[in-house]
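Yeah, one chain of the complex is gone here, protein chain that is, but the others are all in their spots.
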Amino acid sequence: MEQRGVAKWLPWVSAPVMLVLLVIVWSLVVSVFGISEFVLPPPSAVAASLGELLVDPATWGHVQVTVTEVLSGFAIALVLGVLGGVVLGRIAWLEVAMRPALVAFQVVPKVALIPIFVIWFGFGLTSKVIMAAILAFFPILLNVLLGVRSVDRGHRDVMRGLGATRWSTFRNLELPSTLPYVFAGMEVAIVFSVIGAIVGEYLGGNEGLGFLVVSSLNALDAPALFAVIVLLAAVGSVLFFAVNLAKRLVIPWHESVSEKEFA
Amino acid sequence: MEQRGVAKWLPWVSAPVMLVLLVIVWSLVVSVFGISEFVLPPPSAVAASLGELLVDPATWGHVQVTVTEVLSGFAIALVLGVLGGVVLGRIAWLEVAMRPALVAFQVVPKVALIPIFVIWFGFGLTSKVIMAAILAFFPILLNVLLGVRSVDRGHRDVMRGLGATRWSTFRNLELPSTLPYVFAGMEVAIVFSVIGAIVGEYLGGNEGLGFLVVSSLNALDAPALFAVIVLLAAVGSVLFFAVNLAKRLVIPWHESVSEKEFA
Amino acid sequence: GAGGGGDRVTFLNVLPLETLSFTPELVASAGGHFAREGLDVQFQTTRGSAQAIQTLIAGSALVSRIGDIETMIAVGERNAPLVNVSTMLQQVTVRMVSAASAPIRTPADFAGKTIGLPSQGGTSETTLDLVLARGGVDPASVQRQVVGLAPGVFDLVVQGRIAAYVASLDTSEQLRIQRPEAVIFNPADVIASGAQLYATSRPQLEDPRSRDLMTRYLRGIRSAVNAVLADPSGDQTLATIRSRFDFPILQDTALAKTSLAAYSANWNAAGPQNLMRTDPARWQATYAELSSAGVMPGGLQPDPWFTNELLGS
Amino acid sequence: MTEHLLRAARSEAELPQGYDEPATPADTLTPELELAGVDKVYSSRRGTTEALRGIDLRVAAGEFVALVGRSGCGKTTLLRILAGLLPPTGGEVRAGGRPVWRGGRRDEETVSRFGLVFQEPNLFPWFTIEDNVALPLKLRGVDRATRRARAHELCDLVGLGGFEKSLPRELSGGMRQRAAIARALSCDPSVLLMDEPFGALDALTRDRMNLELQSIASTTGATVVFVTHSIPEAVFLADRVVLLSPRPGRIHSVVDVDLARPRELEIDVEPAFRETVRALRTALDEEA
Partner (left out) sequence: MTEHLLRAARSEAELPQGYDEPATPADTLTPELELAGVDKVYSSRRGTTEALRGIDLRVAAGEFVALVGRSGCGKTTLLRILAGLLPPTGGEVRAGGRPVWRGGRRDEETVSRFGLVFQEPNLFPWFTIEDNVALPLKLRGVDRATRRARAHELCDLVGLGGFEKSLPRELSGGMRQRAAIARALSCDPSVLLMDEPFGALDALTRDRMNLELQSIASTTGATVVFVTHSIPEAVFLADRVVLLSPRPGRIHSVVDVDLARPRELEIDVEPAFRETVRALRTALDEEA
């Protein structure tokens, strides 16, 4: 009971406390190590820059672009990852056959593929969405695979004993029992979608927060750079906590979200 | 029984088959879409380049550098991720307090931190190892967290009933029951370590496969570029399958590695 | 880097070293010019000039070769403690590459087109802005598109997805040979900016020890440059480079010689008396160009941003 | 007396066998469930365990067969083979005259008429008790309202009224097992296969459940195979009691229970009941 209360208010206290701590450490690092403001500007300068950034309506356009890319990529990765995980989780030989391809696909440096992306998908959002989807896909796939494989034998027997169809088994057993794994994968994946979209924006296009990062980097405007980073961290956190919230709503029965009997 | 046999020989058949398929599709794409050899060189040209690359002893130096970075980063991420996951998994309020920081840390574009890395760690391997570790850390952490939270209540009761110390509980219960999750995290993490090390090499330094990617990009040498990519994919796959093999050896009792009773 | 136990110096190359753009460094290293100055030079590749500038300012490296544009912006607009100690390439080295089907040969041709850039907000974009300003073209009418660096980018031009893109001198030389349909526009025809210079941080310049290293570094480069200039055929130069390095363009002797000639001409473009010196007039002209194009504020005094003293003797 | 009651498994095997002739399900001579020469060997990395050897068993439609035997003698294995959850390593399994296994694949249609109760409750933690109980109906596409009504009815039957909205983890061990029983009953299966369903229940609840099960079996005419470790329970419920002997599991003996139905709880004082129980106890003892 008390635990749950704590979980409710703690983030609202801890986040500001951590922020204050961060700012203090940051200021100390800058002054004690004597780090140049071109490398790591003092928090005050970043705050000022952040203020300017936030009042600029163009910024919100960039945020919107990035969020759109991240969410689209994430959604694609989620659908493909869950489907792929369920199919490969069931058909062991297919998984064994596919693994080398999946792994190879992940480690291919995307920077080399940009011209192909551009030729096939143009300069628009698509290539960034694909980047976000590629990075997010793998954690979801592997976690779903683990989840499907970890379905309780006794539970599986129940469904088999009822002569359940594949779809019913998926719907009533595999999906709910895999959901905790899916969500753990999703929490990793949303973060990697953000990274993917940002990297995609570095490599091409002229919109989004990744673009702002590169242009302030090239303009040697360190305070603006760090302000964009702060904004990015905020956007990433909001997206992450949206996934986390979804988890709490969707799988209230799972231990990973329910409070402990006692600490 | 039969299943297990299949799992043994299938990758040795499927990988070459997939490779042949890939080469065929690739050749078709190049010829049918009329894609320029500068965008996507034909497999034959890449194969020739790959041959040259493989006989050049310098290449193996680069491979060694990259593998060293990946493995070091991965090892750091593994230790920190497992420790962090176990600690945060047990101390719920700490996890709630730390999440925003962890997420923010993940989404920060690392390109902005490179100069700081260089100041603190020099131009050597260290900054790439850190990049690899940062990308690999998160999937491991979140999966360990899920694993620790998913420990069976009944099993936990056994340990509590025996008045087990935290360390014994970790050693005898949490570690083995979390291992399947750790391994799923590790499979994601090894791939992201490779990505992290490669990205680190793009951003600075004169060694490693990431550097080879950049230098063939600059030399406008598309066949060499794709040859490096093939090499990278091979290295990534080898590392991935090493983790996969470790999983099969370490957790033979888990469903995700043992064959099904029947298909 | 050079072998032997000389004083250690870190040079930051903003591109991989393996291009003829770095001929002075390559020859100085392979030909023992650094060693003769008692230097052990380490080359470190960084991602772009912004990172190089940051690293210089942080004191993690002694010297880098960057553009005059980013140097002026860094010093003039951001007050970065950076000093130009020697101008190596007197003229812009980037080129705008278009295709013969829709060639771009003058600033006016850029109007209303989409131009590919290797990255956003960097030197290449500023160069484009300067060209447009020279041609009186409204910068807003030109779409910019980051396309990165990849062998296939020229195909985006061929396909008409972009009208032209900004490439390095090496790339344009290579394209001139590999892709006859490539049309290359040299911004040096219309602008003064775009030179490349050796820069170090002001604190390092003021520290006698690192100032001495800097001086010896430049002497080593000058000795290498003189050796290259004394070999108009390029055979000796290529042999020296090959003795230590191996990269694709070295295999293609004809292409390598063309590139070498182009670079040598560039070093001397401000006259032999200005070899490795910053011509104050050009420096002023560059500043005027930048400020009038609105790239940086006007009314500043750019003279203290460079010095020719190190090689003065 | 013991001799009279015990019919050796051998005689069972000697019954006229018509396995190869296709029999219509309407044919009353066709047994509902049939095991012919079933063997089961488990293999693991530590070696093999022979769990069952040469099991011949025929269960007629509507018959109630109890399976008793020592812990580890193969009762669960036998039941899982009957349910088509485990392929035998040898022999034939038929349900309603049709082979349950056809070339390594299970005949899903046959199997879906079964209601199973496992040794563990195996409730789904994400469903409420109500939803767990109504799961078989959901799989058959029964609408929500009907499902709810039937689930409430069954919860009342097994004494879980008021816990319909609870999650499994909020129930005691015995309550969970009762929920699993309710689930098995929910779709009125024509064959009930139950593995120690009342093992976790107190005497009183168990007696009530015994009565309920008897009346369900007789009203629905369901065929029941019931594993238990309580011999009186087996005798109370069954038409025939099959005694397995362990390592490897073989049919030691089959005892017919000639007691009129419906049987009351007080039947345990009748001499015929006591005699049967004693005979089985003796058989179990001597087999050990």
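Annotations
We just call them A, B, C and D in the order they show up, numbering each chain from 1.
One rule holds for everything that comes next: a residue touches a chain if its C-beta (ideal position, glycine included) is under 8 Å from a C-beta of that chain, and two chains touch if they have at least 3 such contacts.
Everything numeric here is computed off the predicted structure, so don't read it as measured data.
From the options B:L22, B:L54, B:V79 or B:L162, the residue with contact to the chain not on display is B:L162. Listed by residue number, the positions of chain B touching the unshown chain are 152, 154-155, 157-158, 160-165, 168, 172-173, 176-177, 251, 253.
By the touch rule set out above, chain D reaches the unshown chain at residues 42, 44, 46, 49, 68-72, 75-77, 119-120, 159, 165-167, 170-175, 178, 196, 199-206, 229-231, 281, 284-285, 288.
Methods note: only the chains that are shown with their structure count from here on.
Chain A and chain C have Cα centroids separated by 39 Å. Measuring from the averaged C-alpha position of chain B to that of chain C gives a distance of 37 Å. Centre-to-centre, using mean CA coordinates, chain C is 85 Å away from chain D.
In chain B, the residues that reach two or more other chains under the touch definition are 35, 39-40, 111, 115, 119, 153, 202, 217, 225, 263. Across the assembly, chain D contributes 169 as residues in contact with two or more other chains.
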